[in-house]
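Structure incoming, see below.
Partial view: only certain chains, each at its native spot in the assembly.
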Amino acid sequence: MSDELLNMNDDASFITPEIIRAMEGILMVAIEPVPGELLAQLFEVPVSIVEEMAAQLSAVYEEAGHGFQLVQVAGGYRFQSHPVVSAYVERFVLDGQRARLSAAALETLAIVAYKQPISRLQIASVRGVDPDAVLRTLHSRGYVEQRGHDDGPGQAVLWGTTQLFLEKLGINSLGELPPLAEFVPDASVVEALENTLRISPLDDAGSAPDQNL
Amino acid sequence: MSYDVSTAVFEGPFDLLLHLILREQVDIHEVSLSTIVDAYLTEIEKMQDLDLDIATEFLLIASTLVELKSRRLLPGKENIDLDEEFALWEERDLLLARLLECKTFKDVSLVFQQLAELADRAFPRTTGPDERFSELLPDLMEGVTPLKLHKAILKALAPKPEPHIDLFHVAPVRLSVSEAVSELMDSLADMKAITFRNLTRGHEARLEVVVRFLAILEIYKQGFIELSQDDRFGDIEIRWIGDEGFATANSFSIDDYEG
(Lines give C-alpha, C1' and ligand atoms only; values in the text may rest on other atoms or scores of the structure.)
Protein backbone atom coordinates (compact mmCIF):
# COMPACT_ATOMS: atom_id res chain seq x y z
CA MET A 1 0.00 0.00 0.00
CA SER A 2 1.42 3.34 -1.00
CA ASP A 3 -0.43 5.62 1.35
CA GLU A 4 2.67 6.20 3.47
CA LEU A 5 4.03 8.08 0.54
CA LEU A 6 1.22 10.54 0.44
CA ASN A 7 1.56 13.83 2.15
CA MET A 8 -1.29 15.75 3.64
CA ASN A 9 -1.97 17.80 0.55
CA ASP A 10 -2.45 14.73 -1.54
CA ASP A 11 -4.66 13.27 1.15
CA ALA A 12 -6.95 16.21 1.08
CA SER A 13 -7.51 15.81 -2.62
CA PHE A 14 -8.94 12.35 -2.04
CA ILE A 15 -11.54 13.50 0.39
CA THR A 16 -14.67 14.51 -1.43
CA PRO A 17 -18.06 15.34 0.04
CA GLU A 18 -19.33 12.31 -1.83
CA ILE A 19 -17.05 9.83 -0.09
CA ILE A 20 -17.68 11.40 3.29
CA ARG A 21 -21.42 11.03 2.77
CA ALA A 22 -20.92 7.48 1.55
CA MET A 23 -18.95 6.67 4.66
CA GLU A 24 -21.70 8.05 6.86
CA GLY A 25 -24.31 6.08 4.93
CA ILE A 26 -22.40 2.83 5.21
CA LEU A 27 -21.62 3.21 8.90
CA MET A 28 -25.26 4.05 9.54
CA VAL A 29 -26.48 0.70 8.20
CA ALA A 30 -23.59 -1.52 9.26
CA ILE A 31 -24.49 -4.07 11.87
CA GLU A 32 -20.91 -4.71 12.94
CA PRO A 33 -18.02 -2.27 13.16
CA VAL A 34 -16.63 -1.67 9.67
CA PRO A 35 -12.88 -2.17 9.17
CA GLY A 36 -11.05 0.83 7.74
CA GLU A 37 -9.49 -1.42 5.11
CA LEU A 38 -12.91 -2.37 3.80
CA LEU A 39 -13.97 1.27 3.50
CA ALA A 40 -10.67 2.10 1.80
CA GLN A 41 -11.32 -0.69 -0.68
CA LEU A 42 -14.88 0.47 -1.40
CA PHE A 43 -13.83 4.07 -1.95
CA GLU A 44 -10.59 3.16 -3.70
CA VAL A 45 -8.56 5.38 -1.42
CA PRO A 46 -5.70 4.66 0.96
CA VAL A 47 -6.61 3.59 4.48
CA SER A 48 -5.06 6.76 5.83
CA ILE A 49 -7.76 8.72 4.03
CA VAL A 50 -10.42 6.70 5.74
CA GLU A 51 -8.77 7.39 9.07
CA GLU A 52 -8.62 11.06 8.26
CA MET A 53 -12.27 11.17 7.27
CA ALA A 54 -13.33 9.31 10.40
CA ALA A 55 -11.42 11.76 12.54
CA GLN A 56 -13.02 14.70 10.75
CA LEU A 57 -16.53 13.31 11.03
CA SER A 58 -16.01 12.47 14.66
CA ALA A 59 -14.95 16.03 15.38
CA VAL A 60 -17.85 17.47 13.40
CA TYR A 61 -20.42 15.42 15.35
CA GLU A 62 -18.87 16.29 18.67
CA GLU A 63 -18.78 19.96 17.87
CA ALA A 64 -22.39 20.00 16.65
CA GLY A 65 -23.41 18.37 19.93
CA HIS A 66 -25.13 15.36 18.44
CA GLY A 67 -26.44 12.54 20.57
CA PHE A 68 -24.35 10.03 18.64
CA GLN A 69 -20.66 9.60 17.96
CA LEU A 70 -18.45 7.89 15.49
CA VAL A 71 -15.91 5.73 17.27
CA GLN A 72 -13.21 3.28 16.41
CA VAL A 73 -13.55 0.00 18.29
CA ALA A 74 -11.92 -3.38 17.87
CA GLY A 75 -12.77 -4.34 14.31
CA GLY A 76 -13.51 -0.94 12.87
CA TYR A 77 -15.64 2.16 12.86
CA ARG A 78 -19.19 2.45 14.04
CA PHE A 79 -21.89 4.87 15.10
CA GLN A 80 -23.09 4.60 18.67
CA SER A 81 -25.09 6.65 21.09
CA HIS A 82 -23.19 9.38 22.92
CA PRO A 83 -22.32 8.61 26.55
CA VAL A 84 -23.99 11.84 27.69
CA VAL A 85 -27.41 10.44 26.76
CA SER A 86 -26.82 7.00 28.26
CA ALA A 87 -29.51 7.47 30.87
CA TYR A 88 -32.16 7.91 28.16
CA VAL A 89 -30.80 5.10 26.04
CA GLU A 90 -30.83 2.78 29.02
CA ARG A 91 -34.45 3.60 29.73
CA PHE A 92 -35.29 2.94 26.10
CA VAL A 93 -33.42 -0.35 26.03
CA LEU A 94 -35.11 -1.52 29.21
CA ASP A 95 -38.47 -0.36 27.98
CA GLY A 96 -38.59 -1.43 24.44
CA GLN A 97 -37.48 -5.02 24.73
CA ARG A 98 -39.70 -7.99 25.10
CA ALA A 99 -38.61 -10.39 27.77
CA ARG A 100 -39.15 -13.77 26.12
CA LEU A 101 -38.40 -15.31 22.80
CA SER A 102 -41.60 -15.76 20.86
CA ALA A 103 -42.33 -19.12 19.32
CA ALA A 104 -41.41 -17.65 15.95
CA ALA A 105 -38.10 -16.34 17.28
CA LEU A 106 -37.31 -19.69 18.87
CA GLU A 107 -37.97 -21.47 15.58
CA THR A 108 -35.71 -19.07 13.76
CA LEU A 109 -33.00 -19.52 16.34
CA ALA A 110 -33.36 -23.30 16.06
CA ILE A 111 -33.07 -23.18 12.28
CA VAL A 112 -29.92 -21.07 12.51
CA ALA A 113 -28.48 -23.40 15.15
CA TYR A 114 -29.07 -26.58 13.18
CA LYS A 115 -28.59 -25.35 9.64
CA GLN A 116 -25.81 -22.80 10.01
CA PRO A 117 -24.43 -21.06 8.11
CA ILE A 118 -27.74 -20.07 6.59
CA SER A 119 -29.04 -17.01 4.78
CA ARG A 120 -32.10 -15.01 5.65
CA LEU A 121 -33.82 -16.22 2.51
CA GLN A 122 -33.20 -19.84 3.32
CA ILE A 123 -34.66 -19.32 6.76
CA ALA A 124 -37.63 -17.61 5.13
CA SER A 125 -38.20 -20.54 2.84
CA VAL A 126 -38.24 -22.94 5.77
CA ARG A 127 -40.39 -20.82 8.06
CA GLY A 128 -42.59 -19.37 5.37
CA VAL A 129 -42.24 -15.80 6.56
CA ASP A 130 -39.46 -13.24 6.47
CA PRO A 131 -37.29 -13.66 9.59
CA ASP A 132 -35.76 -10.22 9.23
CA ALA A 133 -37.08 -8.65 12.41
CA VAL A 134 -36.39 -11.78 14.45
CA LEU A 135 -32.82 -11.97 13.16
CA ARG A 136 -32.27 -8.35 14.16
CA THR A 137 -33.40 -9.10 17.69
CA LEU A 138 -31.38 -12.29 17.96
CA HIS A 139 -28.37 -10.46 16.62
CA SER A 140 -28.81 -7.50 18.94
CA ARG A 141 -28.73 -9.95 21.83
CA GLY A 142 -25.60 -11.57 20.56
CA TYR A 143 -27.16 -15.00 20.00
CA VAL A 144 -26.46 -15.03 16.27
CA GLU A 145 -23.77 -13.43 14.17
CA GLN A 146 -22.82 -12.95 10.55
CA ARG A 147 -20.71 -15.70 9.07
CA GLY A 148 -19.53 -14.48 5.70
CA HIS A 149 -21.47 -14.55 2.51
CA ASP A 150 -23.11 -16.97 0.20
CA ASP A 151 -21.21 -17.51 -3.04
CA GLY A 152 -24.33 -17.27 -5.12
CA PRO A 153 -25.58 -14.19 -6.88
CA GLY A 154 -26.52 -11.57 -4.34
CA GLN A 155 -23.94 -12.97 -1.92
CA ALA A 156 -26.42 -13.15 0.87
CA VAL A 157 -25.16 -12.72 4.43
CA LEU A 158 -24.96 -16.06 6.21
CA TRP A 159 -25.87 -16.42 9.85
CA GLY A 160 -24.61 -18.67 12.59
CA THR A 161 -24.91 -18.94 16.35
CA THR A 162 -22.42 -17.43 18.79
CA GLN A 163 -20.38 -18.55 21.76
CA LEU A 164 -22.90 -16.71 23.94
CA PHE A 165 -25.65 -18.86 22.46
CA LEU A 166 -23.79 -22.02 23.55
CA GLU A 167 -23.25 -20.56 27.00
CA LYS A 168 -26.93 -19.75 27.37
CA LEU A 169 -27.83 -23.30 26.42
CA GLY A 170 -25.21 -24.64 28.78
CA ILE A 171 -23.47 -26.71 26.13
CA ASN A 172 -19.91 -26.71 24.84
CA SER A 173 -20.55 -27.29 21.17
CA LEU A 174 -23.30 -27.57 18.63
CA GLY A 175 -22.60 -31.32 18.57
CA GLU A 176 -24.38 -31.51 21.92
CA LEU A 177 -27.71 -30.51 20.43
CA PRO A 178 -30.13 -33.41 20.02
CA PRO A 179 -29.49 -34.82 16.54
CA LEU A 180 -31.88 -34.22 13.68
CA ALA A 181 -30.75 -37.25 11.69
CA GLU A 182 -33.88 -39.39 11.79
CA PHE A 183 -36.14 -36.58 10.87
CA VAL A 184 -37.13 -36.36 7.23
CA PRO A 185 -38.41 -32.93 6.35
CA ASP A 186 -40.83 -32.56 3.51
CA ALA A 187 -39.71 -31.97 -0.04
CA SER A 188 -40.10 -28.22 -0.18
CA VAL A 189 -37.90 -27.84 2.88
CA VAL A 190 -35.26 -30.14 1.47
CA GLU A 191 -35.27 -28.16 -1.71
CA ALA A 192 -35.00 -24.91 0.13
CA LEU A 193 -32.03 -26.16 2.09
CA GLU A 194 -30.34 -27.87 -0.81
CA ASN A 195 -30.58 -24.71 -2.79
CA THR A 196 -27.49 -23.71 -0.93
CA LEU A 197 -24.48 -22.91 0.04
CA ARG A 198 -20.97 -22.87 -1.08
CA ILE A 199 -19.53 -20.70 1.61
CA SER A 200 -16.60 -18.58 0.76
CA PRO A 201 -14.03 -19.08 3.49
CA LEU A 202 -13.56 -15.92 5.41
CA ASP A 203 -9.78 -16.09 5.13
CA ASP A 204 -9.94 -16.38 1.39
CA ALA A 205 -7.92 -13.42 0.15
CA GLY A 206 -9.69 -11.40 -2.46
CA SER A 207 -13.05 -12.82 -1.66
CA ALA A 208 -15.99 -10.59 -1.09
CA PRO A 209 -15.35 -8.15 1.69
CA ASP A 210 -16.93 -9.14 4.93
CA GLN A 211 -17.97 -6.96 7.79
CA ASN A 212 -16.68 -9.44 10.32
CA LEU A 213 -13.07 -9.38 9.21
CA MET B 1 -49.32 5.03 -20.17
CA SER B 2 -46.60 3.22 -21.96
CA TYR B 3 -47.34 -0.32 -22.88
CA ASP B 4 -44.52 -2.26 -24.36
CA VAL B 5 -46.11 -4.07 -27.21
CA SER B 6 -43.36 -6.44 -28.16
CA THR B 7 -42.35 -7.69 -24.73
CA ALA B 8 -45.56 -7.44 -22.79
CA VAL B 9 -46.57 -10.56 -20.95
CA PHE B 10 -50.27 -10.63 -20.39
CA GLU B 11 -51.01 -12.04 -17.06
CA GLY B 12 -54.73 -11.78 -17.33
CA PRO B 13 -57.53 -11.21 -19.76
CA PHE B 14 -58.07 -7.62 -18.62
CA ASP B 15 -54.40 -6.97 -19.04
CA LEU B 16 -54.56 -8.06 -22.62
CA LEU B 17 -57.83 -6.38 -23.48
CA LEU B 18 -56.77 -3.08 -21.94
CA HIS B 19 -53.56 -3.25 -23.84
CA LEU B 20 -55.27 -3.97 -27.12
CA ILE B 21 -57.82 -1.22 -26.75
CA LEU B 22 -55.60 1.48 -25.32
CA ARG B 23 -52.75 0.84 -27.68
CA GLU B 24 -54.83 2.48 -30.33
CA GLN B 25 -55.90 5.31 -28.15
CA VAL B 26 -54.20 7.77 -30.45
CA ASP B 27 -57.48 8.21 -32.18
CA ILE B 28 -60.17 6.60 -30.17
CA HIS B 29 -62.70 6.76 -32.92
CA GLU B 30 -60.56 4.51 -35.01
CA VAL B 31 -60.53 1.76 -32.44
CA SER B 32 -62.19 -1.12 -34.12
CA LEU B 33 -63.89 -3.84 -32.19
CA SER B 34 -63.20 -6.35 -34.91
CA THR B 35 -59.48 -5.62 -34.76
CA ILE B 36 -59.60 -6.02 -31.01
CA VAL B 37 -61.49 -9.28 -31.22
CA ASP B 38 -59.13 -10.69 -33.82
CA ALA B 39 -56.06 -9.63 -31.89
CA TYR B 40 -57.54 -10.98 -28.69
CA LEU B 41 -58.29 -14.35 -30.20
CA THR B 42 -54.82 -14.47 -31.74
CA GLU B 43 -53.25 -13.81 -28.36
CA ILE B 44 -55.29 -16.53 -26.74
CA GLU B 45 -54.21 -18.98 -29.40
CA LYS B 46 -50.59 -18.10 -28.67
CA MET B 47 -51.05 -18.98 -25.04
CA GLN B 48 -50.37 -22.65 -25.35
CA ASP B 49 -49.70 -23.50 -21.77
CA LEU B 50 -52.37 -21.39 -20.21
CA ASP B 51 -53.76 -22.98 -17.12
CA LEU B 52 -57.41 -23.84 -17.14
CA ASP B 53 -58.65 -21.24 -14.70
CA ILE B 54 -57.03 -18.39 -16.55
CA ALA B 55 -58.06 -19.83 -19.90
CA THR B 56 -61.67 -19.89 -18.80
CA GLU B 57 -61.60 -16.23 -17.93
CA PHE B 58 -59.93 -15.44 -21.24
CA LEU B 59 -62.54 -17.41 -23.14
CA LEU B 60 -65.44 -15.83 -21.33
CA ILE B 61 -64.20 -12.40 -22.24
CA ALA B 62 -63.45 -13.50 -25.77
CA SER B 63 -66.98 -14.80 -26.13
CA THR B 64 -68.41 -11.55 -24.84
CA LEU B 65 -66.32 -9.67 -27.36
CA VAL B 66 -67.38 -11.94 -30.17
CA GLU B 67 -70.98 -11.46 -29.17
CA LEU B 68 -70.55 -7.68 -29.16
CA LYS B 69 -68.88 -7.86 -32.52
CA SER B 70 -71.55 -10.06 -34.04
CA ARG B 71 -74.22 -7.75 -32.73
CA ARG B 72 -72.72 -4.88 -34.62
CA LEU B 73 -72.93 -6.86 -37.79
CA LEU B 74 -76.67 -7.12 -37.49
CA PRO B 75 -78.46 -4.67 -39.73
CA GLY B 76 -81.18 -3.50 -37.36
CA LYS B 77 -82.92 -4.09 -34.12
CA GLU B 78 -86.17 -5.57 -35.35
CA ASN B 79 -85.47 -9.21 -34.68
CA ILE B 80 -83.55 -8.77 -31.50
CA ASP B 81 -84.88 -10.46 -28.43
CA LEU B 82 -85.16 -7.82 -25.72
CA ASP B 83 -84.01 -10.13 -22.96
CA GLU B 84 -81.02 -10.95 -24.99
CA GLU B 85 -80.36 -7.32 -25.61
CA PHE B 86 -80.47 -6.54 -21.91
CA ALA B 87 -78.25 -9.44 -21.08
CA LEU B 88 -75.69 -8.23 -23.55
CA TRP B 89 -75.78 -4.71 -22.17
CA GLU B 90 -75.30 -6.08 -18.71
CA GLU B 91 -72.43 -8.19 -19.87
CA ARG B 92 -70.83 -5.26 -21.61
CA ASP B 93 -71.24 -2.89 -18.67
CA LEU B 94 -69.80 -5.46 -16.34
CA LEU B 95 -66.84 -5.90 -18.62
CA LEU B 96 -66.40 -2.16 -18.87
CA ALA B 97 -66.56 -1.69 -15.11
CA ARG B 98 -64.04 -4.44 -14.51
CA LEU B 99 -61.70 -3.04 -17.14
CA LEU B 100 -61.86 0.38 -15.54
CA GLU B 101 -61.23 -1.01 -12.08
CA CYS B 102 -58.37 -3.12 -13.36
CA LYS B 103 -56.85 -0.09 -15.06
CA THR B 104 -57.21 1.98 -11.90
CA PHE B 105 -55.19 -0.48 -9.85
CA LYS B 106 -52.73 -1.01 -12.65
CA ASP B 107 -52.01 2.71 -12.67
CA VAL B 108 -51.84 3.08 -8.93
CA SER B 109 -49.47 0.13 -8.77
CA LEU B 110 -47.02 2.23 -10.77
CA VAL B 111 -46.98 4.63 -7.83
CA PHE B 112 -46.30 1.68 -5.54
CA GLN B 113 -43.42 0.75 -7.76
CA GLN B 114 -41.97 4.25 -7.61
CA LEU B 115 -42.35 4.36 -3.84
CA ALA B 116 -40.71 0.96 -3.45
CA GLU B 117 -37.85 1.93 -5.73
CA LEU B 118 -37.27 5.10 -3.79
CA ALA B 119 -37.49 3.30 -0.46
CA ASP B 120 -35.09 0.62 -1.71
CA ARG B 121 -32.41 3.22 -2.14
CA ALA B 122 -32.32 3.95 1.58
CA PHE B 123 -31.17 1.26 3.99
CA PRO B 124 -32.46 1.25 7.55
CA ARG B 125 -30.22 1.23 10.59
CA THR B 126 -30.98 -1.93 12.52
CA THR B 127 -27.81 -2.21 14.52
CA GLY B 128 -29.20 -2.22 18.02
CA PRO B 129 -27.58 -1.28 21.30
CA ASP B 130 -23.84 -1.76 21.66
CA GLU B 131 -22.28 -3.88 24.35
CA ARG B 132 -22.39 -1.08 26.92
CA PHE B 133 -26.10 -1.75 27.21
CA SER B 134 -26.05 -5.49 26.95
CA GLU B 135 -26.41 -6.13 30.67
CA LEU B 136 -29.66 -4.17 30.56
CA LEU B 137 -31.20 -6.46 28.05
CA PRO B 138 -33.36 -9.15 29.57
CA ASP B 139 -32.00 -12.62 28.90
CA LEU B 140 -34.24 -13.78 26.11
CA MET B 141 -32.84 -17.27 26.18
CA GLU B 142 -33.66 -17.85 29.79
CA GLY B 143 -35.30 -21.23 30.05
CA VAL B 144 -34.34 -22.28 26.53
CA THR B 145 -32.81 -25.75 26.62
CA PRO B 146 -31.24 -27.84 23.86
CA LEU B 147 -34.37 -29.96 23.94
CA LYS B 148 -36.67 -26.97 23.44
CA LEU B 149 -34.52 -25.88 20.56
CA HIS B 150 -34.79 -29.34 19.07
CA LYS B 151 -38.55 -29.25 19.39
CA ALA B 152 -38.63 -25.85 17.75
CA ILE B 153 -36.73 -26.96 14.69
CA LEU B 154 -38.85 -30.08 14.34
CA LYS B 155 -41.84 -27.79 14.34
CA ALA B 156 -40.23 -25.48 11.80
CA LEU B 157 -39.31 -28.36 9.50
CA ALA B 158 -42.60 -30.18 9.83
CA PRO B 159 -44.68 -30.13 6.66
CA LYS B 160 -46.93 -27.14 6.82
CA PRO B 161 -50.58 -27.91 6.28
CA GLU B 162 -51.49 -26.58 2.86
CA PRO B 163 -53.61 -23.53 3.49
CA HIS B 164 -57.09 -24.75 2.80
CA ILE B 165 -59.07 -22.35 0.75
CA ASP B 166 -62.69 -23.16 0.49
CA LEU B 167 -63.81 -22.87 -3.10
CA PHE B 168 -67.40 -23.52 -2.22
CA HIS B 169 -68.43 -19.97 -2.89
CA VAL B 170 -66.37 -19.59 -6.06
CA ALA B 171 -68.73 -21.51 -8.26
CA PRO B 172 -71.77 -22.43 -6.27
CA VAL B 173 -72.83 -24.80 -9.00
CA ARG B 174 -70.28 -27.47 -9.54
CA LEU B 175 -72.22 -29.45 -12.03
CA SER B 176 -70.13 -31.84 -14.06
CA VAL B 177 -70.83 -32.51 -17.70
CA SER B 178 -71.91 -36.04 -16.93
CA GLU B 179 -74.30 -34.81 -14.27
CA ALA B 180 -75.71 -32.35 -16.76
CA VAL B 181 -76.11 -35.15 -19.28
CA SER B 182 -78.18 -37.16 -16.81
CA GLU B 183 -80.30 -34.16 -15.93
CA LEU B 184 -80.89 -33.16 -19.54
CA MET B 185 -81.60 -36.71 -20.71
CA ASP B 186 -84.49 -36.72 -18.27
CA SER B 187 -85.96 -33.41 -19.24
CA LEU B 188 -85.35 -33.69 -22.99
CA ALA B 189 -87.10 -37.02 -23.21
CA ASP B 190 -90.10 -35.36 -21.61
CA MET B 191 -90.07 -32.18 -23.61
CA LYS B 192 -89.35 -33.64 -27.05
CA ALA B 193 -88.27 -30.28 -28.46
CA ILE B 194 -86.88 -27.10 -27.00
CA THR B 195 -84.45 -24.34 -27.89
CA PHE B 196 -81.13 -24.24 -26.12
CA ARG B 197 -81.94 -20.76 -24.90
CA ASN B 198 -85.09 -21.94 -23.22
CA LEU B 199 -83.36 -24.98 -21.89
CA THR B 200 -80.81 -22.85 -20.09
CA ARG B 201 -83.18 -20.12 -19.02
CA GLY B 202 -82.81 -19.56 -15.32
CA HIS B 203 -79.18 -20.60 -15.32
CA GLU B 204 -77.42 -17.34 -14.93
CA ALA B 205 -73.88 -18.49 -14.33
CA ARG B 206 -72.05 -18.80 -17.60
CA LEU B 207 -70.38 -21.93 -16.34
CA GLU B 208 -73.74 -23.61 -15.99
CA VAL B 209 -74.67 -22.69 -19.53
CA VAL B 210 -71.35 -23.90 -20.85
CA VAL B 211 -71.66 -27.18 -19.00
CA ARG B 212 -75.14 -27.71 -20.44
CA PHE B 213 -73.94 -26.87 -23.90
CA LEU B 214 -71.23 -29.51 -23.62
CA ALA B 215 -73.81 -31.94 -22.29
CA ILE B 216 -76.06 -31.29 -25.29
CA LEU B 217 -73.18 -31.97 -27.65
CA GLU B 218 -72.52 -35.20 -25.80
CA ILE B 219 -76.12 -36.31 -26.02
CA TYR B 220 -76.13 -35.38 -29.72
CA LYS B 221 -73.01 -37.46 -30.25
CA GLN B 222 -74.75 -40.40 -28.64
CA GLY B 223 -77.61 -40.00 -31.12
CA PHE B 224 -80.43 -39.17 -28.72
CA ILE B 225 -81.19 -35.74 -30.10
CA GLU B 226 -81.10 -33.76 -33.32
CA LEU B 227 -79.81 -30.21 -33.44
CA SER B 228 -80.62 -27.48 -35.88
CA GLN B 229 -79.94 -23.79 -36.14
CA ASP B 230 -81.67 -21.87 -38.89
CA ASP B 231 -79.91 -18.53 -38.64
CA ARG B 232 -76.46 -17.50 -37.64
CA PHE B 233 -76.62 -16.76 -33.94
CA GLY B 234 -80.17 -17.95 -34.02
CA ASP B 235 -81.73 -20.30 -31.56
CA ILE B 236 -80.49 -23.84 -31.44
CA GLU B 237 -83.41 -26.26 -31.69
CA ILE B 238 -83.06 -29.51 -29.80
CA ARG B 239 -85.33 -32.43 -30.71
CA TRP B 240 -85.45 -35.68 -28.83
CA ILE B 241 -85.20 -38.71 -31.11
CA GLY B 242 -84.26 -41.32 -28.54
CA ASP B 243 -86.37 -44.14 -27.14
CA GLU B 244 -89.37 -43.23 -25.10
CA GLY B 245 -88.26 -45.35 -22.23
CA PHE B 246 -84.78 -43.99 -22.04
CA ALA B 247 -85.66 -41.15 -19.82
CA THR B 248 -84.56 -42.91 -16.69
CA ALA B 249 -81.77 -45.01 -18.11
CA ASN B 250 -79.29 -42.21 -17.95
CA SER B 251 -76.09 -44.07 -17.57
CA PHE B 252 -74.25 -44.32 -20.85
CA SER B 253 -70.57 -43.66 -20.83
CA ILE B 254 -69.40 -40.13 -21.38
CA ASP B 255 -66.15 -39.16 -22.94
CA ASP B 256 -63.90 -37.14 -20.79
CA TYR B 257 -63.49 -33.61 -21.86
CA GLU B 258 -59.84 -32.92 -21.76
CA GLY B 259 -60.08 -29.41 -23.00
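Note that the chains are named A and B in the order they appear, and that numbering of residues resets to 1 at the start of each chain.
In the analysis below, a contact is a pair of C-beta atoms (placed from the backbone, for glycine too) under 8 Å apart; a residue touches a chain by one contact, two chains touch by 3 or more.
Keep in mind that what you see is a predicted model, and the values were worked out from it rather than measured.
One representative per chain kind is placed here, while the whole complex contains A x2, B x1.
FYI, only the chains that are shown with their structure count from here on.
Put simply, the C-alpha centre of subunit A and that of subunit B have 48 angstrom between them. Residues of subunit A that touch subunit B in their complex: 25, 28-31, 78-81, 86, 89-90, 93-94, 97-101, 103, 105-111, 113-114, 126-128, 136-137, 139-143, 165, 168-171, 176-178, 180, 183, 185-186, 189.
The part of subunit B that touches subunit A in the complex is made up of residues 123-130, 132-134, 136-142, 144-150, 152-160.
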